[in-house]
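Missing here is one protein chain; the remaining ones are kept as they sit in the complex.
Labels A and B are assigned to the chains in the order they are written; within every chain, residues are numbered from 1.
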Amino acid sequence: MGIAAQHISKQFGGFVALDDVDLDVPSGELTALLGPSGGGKSTLLRIIGGLEEADTGSVVIDGTDSTGVPAQRRNVGFVFQHYAAFKHLSVFRNVAFGLEIRKRPKAEIRARVTELLELVHLDQFADRLPSQLSGGQRQRMALARALAVEPKVLLLDEPFGALDAQVRKELRDWLRRLHDEVHVTTVFVTHDQEEALEVSDSLVVINHGRIEQVGSPNELYDNPRNEFVMSFLGPVTQLNGAMVRPHDIEILTADALGSVEATVTRIQRIGFEVRAELQGGASQPWVQLTRGQAEALDLDVGSVVWLRPASHASTLLPVG
Amino acid sequence: MPSQLVRSRKARWSLRYLAIAYVAVLVVVPVGMVFGRAINQGGQAFVDAMTSPDSLHAFQLTAIVAGSAVVINTVFGIVVALLLARYRFPGKRLLNVIIDLPISVSPIVVGLALILVFGFRTGWFGPTLRNAGFQVIFATPGMILATSFVALPLVVRELLPVLQETGLDQEQAARSLGATALQRFRRITVPTIKWALAYGVVLSIARCIGEFGAVRVVSGNVTGKTQTVTLLVDQHAEQFEGGAYQLSVVLILFAALCIVLISFIRPAGARR
Partner (left out) sequence: MSQTIAEPVPGRAARRARSSEESRLGAVSGAGLGVAVLWLSLLVLLPLAAVVAKGTGSGWAGFANALTDRRAFDAIKLTVLASLGVSLVNAVMGTVIAWVLVRDDFPGKRLLEIMIDIPFALPTIVAGLVLLTLYGPGSPIGPNWYGTRQGILVALLFVTLPFVVRTVEPVLLALETDVEEAAASLGASPFATFRRIVLPAITPAVLSGAALAFGRAMGEYGSVVLISGQIEYKTEVAPLYIYKQIQDDALAEAAATATVLLIISLLVIASLSALQSWAARRA
């Protein structure tokens, strides 16, 4: 069940967007496709939704082979980055669109749309035109529209990409809670690692048309398979030639086994957080501490300290 | 919006009255005089001019010719605009250029060109068509062709920018919601382009009703047979017969109606 895409390849002209990709999305989960722009994640989503045709490979949705099935018969819900609101239709008619296409009885449509508009908190905006809504409201309308047809899977292509930071954060929480209520198999594309880590049950990191790693957010954050995944999911610094997260470095006041001597070159306070830049041997690591830790260590520019990765830290030796 | 550029009242007024005077001398006064002449000749002359058999036939023929050409160009315009906006194919840029060609060709050259291809004595296809019992030149089909030719780009040019600006998002959303190609066209595309389409159709109607040169060449200009309203105006004027001013007033009023319609459609389209 869920979604199984196998051996998917896609080229645009000479540009390889996807290179023999296999993806399994478990039923009922919320999966994020994460990666830089142009890495192929949106193309993969569009292929699953039938909006793009793969050069090779197969897509199985909910146990049915959907390869070659046109988008209008896949019964997937798709949400677009720029909302794709039907500008000439009211909010109500937008949400009702898929049901009208399916020629459902009027009463059923009215009931279902009303229910969905309540779910996305747009019940008092039913008669407005999309142009009279804010970006966040439009995207909620688009979500209700996609959910109205009771899709087998819900696909979201950078759904919060066009919204400002505050609304983004709200909608993120809201999507998570919505998914916990509706439990439809959901795939969403994002290039924002914080968003992916916060919202998803499982994460698929895609770059240069290939899947770099698949796993739960914690797995990927703690045990990245390679340099790219590690640096894409969070801040990274170098200590003694190894890659390590700046909050996973211990600062010691005395030499200890496996530690490196370093001198503090700069201290920067950002709210509760303190960032210390150091010069240690051949590398210039930076360390992330809380204010309390920094005060306890009595750190100052010129202080000589010893650094070592914390015992739980994941480190990675860069290749090449 | 007052401008800094022309601050002195004298300079601004002289520009304003220069513009008004130029348009008055070139457009307003002559058009007004045609109305004046038509009114001077009285109501009976007007009724006669409208109800003479030649006029009635000309009105009918104009309706058929312009109506057919507008329908053909509207269908063609929608198809070509959709192709240019949404598909890639070899020769696309060339097609885009050729679409505009008819606007810059003299109507007389259009008529000549159609005679050289469809003329029943010497045209490339003429003899074949004649043997099949089909007359194009000196008949209604040729007049429809000539009228379609001169108005060809008007619908395409209004639709294309709207389609390009709208993009494919809404179409794809409708697709993912289960709409077939026909349903998408009716429920998404048509509402999106309707104002631009209305604009292009009104422009085409005005242009098709008013076509004169190309139709004159291919029609043979036979009174009561292949004579449209514009051809009849010409005949009345050249033969110093009555009716030219009265028919002109009708055509001017129709043109004015088109302009007014357009001035309503334009802001309605821009609001979307």
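Heads up, the rule we're going with is that a residue touches a chain if its C-beta (ideal position, glycine included) is under 8 Å from a C-beta of that chain, and two chains touch if they have at least 3 such contacts.
All values derive from a computational prediction rather than experimental measurement.
K.L.:
Which of these, A:Ala4, A:Ala17 or A:Val59, touches the one chain of the complex that we don't see?
P.N.:
A:Ala17
K.L.:
Specify the residue from the set B:Leu145, B:Leu197 or B:Ile265 that touches the hidden chain.
P.N.:
Of the candidates B:Leu145, B:Leu197 or B:Ile265, B:Leu145 is in touch with the missing chain.
K.L.:
Quick one: which of B:Ala11, B:Leu56 or B:Val190 touches the chain that's been left out?
P.N.:
B:Ala11
K.L.:
Of the listed residues B:Gly67, B:Gly213 or B:Gly242, which contacts the missing chain in the full complex?
P.N.:
B:Gly213
K.L.:
So which bits of subunit B touch the chain we can't see?
P.N.:
Contacting residues on subunit B, toward the hidden partner: 1-8, 11-12, 15-16, 18-20, 22-23, 26-31, 33-34, 37, 76, 79-80, 82-83, 86-89, 95, 97-117, 122-124, 145, 148-149, 152, 167-168, 181, 206, 209-213, 216-217, 230-231, 233-234, 237-238, 244-245, 248, 251-252, 255-256, 258-260, 262-263.
Keep in mind that, in the parts below, only the chains that are shown with their structure count from here on.
K.L.:
Okay, in this complex, where on subunit B does subunit A touch?
P.N.:
So the residues of subunit B touching subunit A come out as 169-170, 172-180, 183, 187-188, 191-192, 272.
K.L.:
Which stretch or stretches of subunit A touch subunit B in the complex?
P.N.:
Touch list, subunit A to subunit B: 49-51, 70-78, 80, 82-89, 97-98, 101-102, 142, 145-146, 148-149, 155.
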